[in-house]
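A single protein chain has been removed from this complex, and every other one stays in its place.
By letter and in written order, the chains are A, B and C; residue numbering begins at 1 in each of them.
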Amino acid sequence: MIQAALATGLVGLSAWAVATFPRSVVVFLLFQGSLLFVYLARIPRWLRTALLALALLVLMPVLGHFNGYYLEIATQVGIFVALALGLNIVVGLAGLLDLGYVAFFAVGAYSWAIFGSPHANIMFGGGFPLAPGWFYAFLLVGLLLGAGTGVLLGLPVLRLRGDYLAIVTLGFGEVIRVLANNLDKPVNITNGPKGITPISRPPVPFDVPYAEAFYFLVLLIVVVVVLVNRRLEDSHVGRAWEAIREDELAAQAMGVPLVRSKLLAFGCGASFAGIMGVVFSAKQVFINPESFTFLESIGVLAMVILGGMGSIPGAVVGATVVTVLNLQVLKGFSLWLNELKNAGVVVLGYNLADLPTQLEPAKYERMIFGAILVLMMIFRPQGILPVRRRARELGTP
Amino acid sequence: MDLPLLVGIFPQVFLDGLILGFMYALIALGYTMVYGVLEFINFAHSEIFIVGAFVGVEILLGMRAAGWLEALPWPLVLLLILVAGMAGAGLLAVSVERIAYRPLRGAPRLIPLISAIGVSFFLQDLIRLVESIWRNAFNLVYPTMDALNHRFELTETIDVSVKSLVVIAAALAMLWALHALVNRTKIGTAIRAVAEDQAAASLMGIDVNRIISLTFLIGGAMGGAAGVLFGVQYGLINPYSGFIPGLKAFTAAVLGGIGNIPGAMIGGVVLGLLEAFAASYLSLLTGGAFGAEYKDIFAFSVLILILIFRPKGLLGEIVRERA
Amino acid sequence: MNRYLVRLALVFAVTVGLAALLPASSLEAQASKGTIKIATQSPLSGGQAALGEGIKLGAQLAIEKFRGGLEKRGFKVELVPFDDQAKPDVGVANAKNIIADKDIMVVVGHLNSGVAIPSSEVYKEVNLAMVSPANTNPVITDRGYPNVFRICGRDDVQGVVGAEFAKGTMKVKSAYVIHDKTAYGQGVAEFFKADAEKKGIKILGFEGTEEKSNFDPIITPIKAKNPDLIYFGGIYEQAGPFFKQAREKGVKSKFLGPDGLDSSDLVRIAGKAVVGMYYTSVAGPVSVYPQAKQFAEEYKKKFGKNPEPFAAQAYDSAAIAIKALEAVTKTGKAPTRDAVTAAIRDVRHTGITGTVEFDAKGDPKKALYFVLQVAGENPEKWSDNKEVKRLSIAAPPVKK
Partner (left out) sequence: MSALFEARGITKRFGGLTALHAVDFALDAGIASIIGPNGAGKTTLFNVFTGLYRAEEGGVTFRGQPLLGLRPDQITALGICRTFQNIRLFGNMTAIENVLVGMHARVRLGLRDVLARGPRFHASEGALMARASALLERVGLLPQANEVARNLPYGDQRRLELARALASEPALLLLDEPTAGMTRGEAGALMGLLRALVADLGLAVVLIEHNMRVVMGVSDRVTVLDHGEKISEGAPHEVQADPRVIEAYLGTRHSGAPRRRLAER
């Protein structure tokens, strides 16, 4: 009861605070924190669902209206949540270390980029870009392409384990990026480093502004992805994946077909990335190979592990934390220091305005992120929201 | 197609590949030794490697400022920076292990990997911070030593510089020394024992923590030496330039069979040769349709092929699953 | 779990209280008429940080130097540097943050066209002006957005200038083209190649590489083919080691490159290998523009190092922004983004990279291009590099 009141109060209070101080990063973090609180608090299920739906469907867009930046953050968080959930299947559930995950994202992104822009005319003569409505069809195309590429990568590496698998997937990721960077000749498929633009945006019903439209689209996809993830995890498919992670050989001896299960894991994981790639390319209007580097793969992996391997809420929280940390907290912090500096604030007798440019805080965001990763691993290696083995209702024997 | 040209540059490309390969081999040792003992990819090794290069360049720049660079004979200078680079990188590797990896021993395997990635990010910008304050620049250039740049022209298209020879000689010497250390000394026996079974080794009276530190020291030192040689050979370093060679060296270690010291060496040389040949020949052979930019694709494709047929690398044991 | 949650809630409550007391805005609004902010977006961390920082510092220098006029009118002028990490998604998030800050009137950036294109889509939403010091990709202005300007030349033009010089002045018969696989480097190199071929120069090879350290395998075929000229489309960080290693391996060809090579670090890295080589540039040589010399000295004095390639352009970009802001605030009223964007279109500014005026697309109207020759091995004497040739070429119309 107390918790229910507390949860409702927190969501309301923080939402009010964001509306009142639309530029304060701290306040927005509080809003995000209140959602986590709602998720964790012991409140009736209907209340939790209602509060989360209220926050994500109503409050977030309204707040986004006050500050478009928040909506952008929320959209990017959504994109990374889907990626993290996809990778979570491969790494967290099936235990296959994939260091080239962003390749599938790239495949999806390029599929719409090429056909949703005039670029395809170079190859096929004319008739492009496709009508913006095709975007929705390409969500499916991206999904299938992602899955197909995932299976394709899975095939040669089935026999490989652990770090051998890691290096091959890493290589695969690089191959895709280098191909994207170089396939502007002999045939111009990807336009190389110059990238592809302008990529059509989908038609939106009711003239919803694009920022809100993309937010809702991403939210919808994330909800679907979470649902699919939960259904897979809680079925013979998910149990087979986990068995493979625990002991591949014993799993096979118990009747789990390794090849099929592993390919299914690669395919499912990759399909989420493929579909989000399509959304990403339309949202950005422009893509080039710089968005698909090895570091992006590492970033998604860090989200999965930071959140708690194999845990769906973990992947969601991990993706949120990393994205918010990178785009908001560290940035907000360095902007704040910059403001102090511009205002000439004096700390311990030292005027911040004299701070040499070498110590510009904006330059050290990555360093702080690195340190946070290390500290998190040392003090909470199981992740933020680790898997809780669910006690099952036993059947009547 | 210009056949005499293709044939004419062959020895030169081979030599280029060999030098690059030895460089990879030296870095790969750091990965492979740590992997052999702890079964974990020390992702931060590429930064440890580049720290070696930075220690070397700082000493060289300091010596040049003091006017010693010209006064001392070059082999002495080289030896000095090699030793300093090795010491610096080795000590850094040990402290990284102590701070960021030791508390995680026994955790699931991916946990230290993420920690290592964190260390890698941290170190890159830490080097930059330190160098920015100290020199107000973080792109540092190795001072040229003219004696090292002397070239022997063998034919019109082929030549060898003194520094290339130095790189090969130093790499071979260090690989030999490491091999001897691991296989012929008591410390080496202890390292191998810990690699085999930590618990059993500790029951035999081996201080496992000390041996693991030692492994990091040796691996780091090898990386540091590679860093110095890298700087001498290619000239320009910055805090981020360790990343790509590190990735390649890791690939080399896996190619050779990770955890296997001769494997790291062979993997390095194979990868170096592959890259060199791909970069030099792809464009010539395809008439410019594919060029040097495909060298990584080429190298990775060969890696994947090799791993399909030998899933544990070139020198790794052939997998036999035991029930 | 329960207690943990209650504790969590308490922490929240306390922070809400604190946050309400200390909103970020409490630091603002101290000046009498409000604050005008100029943002920079460029990579301040990661592999391209050196160039990105050059942009930030160039803009910073200009703002500190020229803000006096605005301050006299009662405005506080500030620089807000953003780190786009050379990543498009980060750039877009920053852009959203920028447009949410109503005090930001102009953005100076980016370094990478790949980040600039999607970010400028965001700026366009609120008609916020972006003045680009470094994005040479034709797409940037070919979209015809009213709020996008650049003061640097375009890839297509610089490549042509290089080819013109190679044929007309250097009189080379064959050339080998290397580029760095970035939109900038490859773009310049492709235009150089196309124009050089048109002019009758034989292209012996065209090669791109992301390699930063080891150029041996690329140099070997070059040496065997022995071209008269090597054109490097890219940035000095990569070109320096390349030229150095090429000379060390006995390559005797002449060198030529675009303005990415215009940095004293080029000689610091490559030493005598690059002495006597040529590069094209939009930034005027110090001998012609006294302000340029002054800029280099001030930059060096303030930041302790020589300006990076795009620092001068960033300096001019910020100076133009301030000029436009001054025009808008003549009446003493606070500026609006629409007004500033319109004012930039009318600015005519003689800065250190020449006189800049924008055409309808936002390209500089008649850009002046210079060919310079590296004078000596001493990085301190980079500004002694002499102008060899001067060309004036307008941006071409949009290709359809």
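We take it that contacts are C-beta pairs under 8 Å (C-beta built on N, C-alpha and C of every residue); 3 or more make two chains touch, one makes a residue touch a chain.
Small disclaimer: the values here were computed from a predicted structure and weren't measured.
Listed here are the subunit A residues that touch the chain not shown: 228, 231-232, 235-237, 239-240, 242-243, 246-247, 249-258, 264, 389, 391-397.
The criterion applied here is as follows: only the chains that are shown with their structure count from here on.
Of the two chain pairs examined here, A-B and B-C, it is A-B that is joined by more C-beta pairs in contact. We define each chain's centre as the mean of its Cα atoms; on that basis subunit A and subunit B are separated by 33 Å.
Residues of subunit A found to touch two or more other chains are 178, 181-182, 363-364, 366-367. Among all residues of subunit C, those that touch two or more other chains are 45-46, 49, 181, 208, 210, 303. On the side of subunit B, the complex with subunit A involves touching residues 35, 41, 99-100, 103-104, 107-112, 114-115, 117-126, 128-129, 132-133, 136, 247, 250-251, 254, 258, 289-290, 293-294, 296-297, 300-301, 303-304, 307-308, 311-313, 319, 321, 323.
Of all the residues in subunit A, the ones that touch subunit B in their complex are 91, 97, 156-157, 159-164, 166-168, 170-172, 174-175, 178-179, 181-182, 185-186, 249, 253, 294, 298, 301-302, 305-306, 309, 356, 358-359, 363-364, 366-367, 369-374, 377-378, 381. Those residues of subunit B that touch subunit C in the shared complex are 5, 8-9, 12-13, 16-17, 19-20, 125, 128, 136-139, 141, 144, 149, 151, 153, 157, 159, 161, 230, 233-236, 238, 240-241, 244-245, 275-280, 283-284, 288, 291-293, 295-296.
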